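I am attaching a structure below and will ask some questions about it afterwards.
What you see is the complex with one protein chain gone and the rest in place.
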Amino acid sequence: MAITAAPPTAPTASSAGSGTTGRQSRRNTLIGISFILPNFLGFALLTLVPVVAAFGLAFMEWDSYNPAEFVGLDNFQKMFGNDTFWIALRNTLYYGIGHVPLTLLCSLGLALVLNRKLRGVRFFRTAAFFPYVTSLVAVAVVWNMLFNPTMGPVNQLLTTLGVANPPGWTSSSDWAMPAVIITSVWRDMGYYMILFLAGLQTIPVEYYEAARVDGANAWQRFWHITLPTLRPTTFLVLILLTVGSFKVFDLIVVMTDGGPGRATLVLSQLIYREGIAQGEFGYASAISLVLFVIVLLVTVLQFRLGERRDR
Amino acid sequence: MSVVEAPTATVSLDPPSVPPVGPERHPVRTAVMYVLITVIALGVLVPFVWMVSSSLKNNNEVFTVPTQWIPRDFQWNNYVDIWSRIPMTTYLRNSLFLSLVITFLQVLTGSFAAYGFSKVRWRGRDALFVAYIATIAVPWQAYMVPQYVMLQKAGLVNTFWSLILLQAFGAFGVFLLRQYYLTIPDELCEAARIDGLSEYGIYRRIILPLSKPALASLALLTFVATWNDYMGPFIYLTSNELWTVQLGLKSFVGLFDGDYAMIMTGSVISVVPILVIFLIGQKYFIQGIATSGLKG
Partner (left out) sequence: MNRKALAAIGAAAALSLTLAACGSGSGNAPDDEATESGPVDLSVAVWSMDQTPEFQALFDAFEAEYPDITITPVDILADDYPEKVTTMLAGGDTTDVLTMKTLTDYSRWAGRGQLEDVTDLVTDYPDGKLAGTDGYDQDGKFFAVPYRQDFWVLYYNKALFDAAGLDYPDHVTWDEYADLAQKLTGTDAAGQKVYGTYNHVWRSVTQAIAQAQNDGDLLSGDYGFLTDQYDLNVGLQKDGYALDYSTAKTQQVSYRTMFETQATAMMPMGTWYISGILQAKKDAKSTVEWGIAPMPQVDDGDTTTTFGGPTAFAVNKAAKNKDAAKKFLAFAASLKGAEAISAIGVVPALQSDDVTAAYFALEGMPTDDLSKEAFAPDDVALEMAPSDITADVDVILNEEHDLIMVGEKSVDDGIAAMESRVKQDVLD
């Protein structure tokens, strides 16, 4: 297919006219492309093309069977006039704002605590990863039980702490989202802990030795060595978390199914519902395109901020 | 469009100078640490305990109000029955095959591409990289049908090929490994270039050995993701002999209700391979504080 060849050749063409360094730069481009090519071919053909096709559908009406029909911006008009879309968008942002920083902190904390030579630390690391591999049904049932407004241990604890009206958690429109966020942080922190643990391995031990010789305490070593060296990992986790929180689906489906009412309905659920379930593929694609643009903006913003901090 | 350059610049080779401070090993602190992580570990394992407990019950005792943590009488035979009620061995074998092949390809092509995205400078690199990451953000539900139509035309539906092709070239691995390669000082590559090593040589002789923890963590996360994937195999694998464990477990769900005791039994069994991989992998992605190749 001719399509797949287009993106890699584009950079080559644009770098050709840059004077004396042209040959070196072209050589580098070829080498660079040779490295990414095996992955890129598969990626472009099987992910990029369908994604772009799906975005094309955003401007069409398609029932998955009969030929698609171009409808211009109708889908977007429908979307922006529909309050369910706005509710889902708001919920998605709400979830992200809660989920991303909390998970980042918890997973980094876990990785720091479990990256030492303690007796039994292997067991604890494994335990921390378990929420991620525990069946979602079990997760939903147990957390819903913990959050049960009357019999649940969470509210019993809050009552003994003197909270007069403990929240209704998953049975209440106001508290369902916090409950979902808490559960999702609990579930994901072990996953990102792995990434941080691997990141911590790349910090050369010489740095710490030198700092220790200079008499730096643990906090100073963390602040001046661990954190800066870990920045690419932190950035990775931050982006993955952001992207993941915009796409959150499974956990919400089994835990609240978007309820009560529409209190925890998120965009990817709406996309699923409108697209594959209701057969409005054009409309679903339009929502995905909006979601994609939002994530792209946020990601580019995070890239830029990361860049500025490095200067 | 320009994207952030390697933040490695901040990692100066000179140790940061900091003011002196008191001693560091405290028995009390260690004890507190233990209490803390034990509490966390217990909290973290509660749903898993429910899973194990449910796997030892009769189906109509799984969802009770209030929750019954210890089964009335233990149904150990669930762990025997499941092998005859569904072809569990076949499902396990399929899952294992898919997970291993996809993990292998993802790590291989991912690490190769990550090198091209982090250690070789070329125009357009960063823009292409952003496109890579951005597609991670598109929910699969959005392009599932176009993708299926393509693979159906290619005649790959209902074969393992479809899933391998779909999942082995993900952008996730490229992104993950690129970020780790950024932490490897460029000075190492420069030195090797001066020594006359080709880019492929640098990749193989310097980057790969140094990025073992990252490769191990990518392998683990890819394995787990493939192993636990449900929607992909559901859409692409129709013949029963190609089904994976997750599909097999879902087959206990009927139109109006399901056999959740069996589902939990199967879930417990399906965690075992992950546990094994995790315990093996730990050796590689956690070695205590690492030494880099910087010394010599």
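Each chain gets a letter, A and B, in the order it is written, and its residues are counted from 1.
Simple rule for what comes next: contacts are C-beta pairs under 8 Å (C-beta built on N, C-alpha and C of every residue); 3 or more make two chains touch, one makes a residue touch a chain.
Model, not experiment: these values are computed from the prediction.
Remark: the absent chain touches shown chains A, B in the intact complex.
The missing chain, though absent from the display, is touched by one residue of A:S25, A:N144 or A:T299; that residue is A:N144.
Residue B:N60 is the one among B:N60, B:N77 or B:S198 that touches the chain not shown. Contact with the chain that does not appear here is found for just one residue of A:N28, A:N75, A:T103 or A:T170, A:T170. The chain not displayed touches chain A at residues 2-3, 6-7, 10-11, 13-14, 48-50, 52-53, 55-57, 60, 62-68, 82-84, 137, 140-141, 144-145, 147-149, 168, 170-173, 256, 258-262, 273, 276-279. Contact between chain B and the unshown chain involves residues 1, 58-65, 67, 85-86, 124, 127, 144-146, 148-153, 157, 231, 234-235, 238, 240, 247, 250-260.
As a working rule, only the chains that are shown with their structure count from here on.
The centroid of the Cα atoms in chain A and the matching centroid in chain B are 14 Å apart. Of all residues in chain B, only 3-11, 15-22, 24, 30, 33-34, 36-38, 40-41, 43-48, 50-51, 54, 63, 66-67, 108-110, 112-113, 115-117, 120-125, 127-128, 130-139, 141-147, 150-151, 165-166, 168-176, 179-180, 182-184, 199, 203, 210, 213-214, 216-217, 220-221, 224, 228, 260, 263-264, 267, 271, 274-275, 278-279, 282, 285-292, 294-295 touch chain A in the complex they form.
Listed in rising order, the residues of chain A touching chain B in the complex are 7-8, 10-12, 14-15, 18, 25, 28-29, 31-36, 38-43, 46-51, 53-54, 57, 64, 110, 113-118, 122-135, 137-139, 141-143, 145-146, 151, 186, 190-191, 194-195, 197-211, 213-218, 220-221, 224-225, 228-229, 231-233, 235-236, 239-240, 243, 246-247, 249, 267-268, 271-272, 275-276, 281, 284-285, 287-288, 291-292, 295-296, 299-300, 303-304, 306-307, 310.
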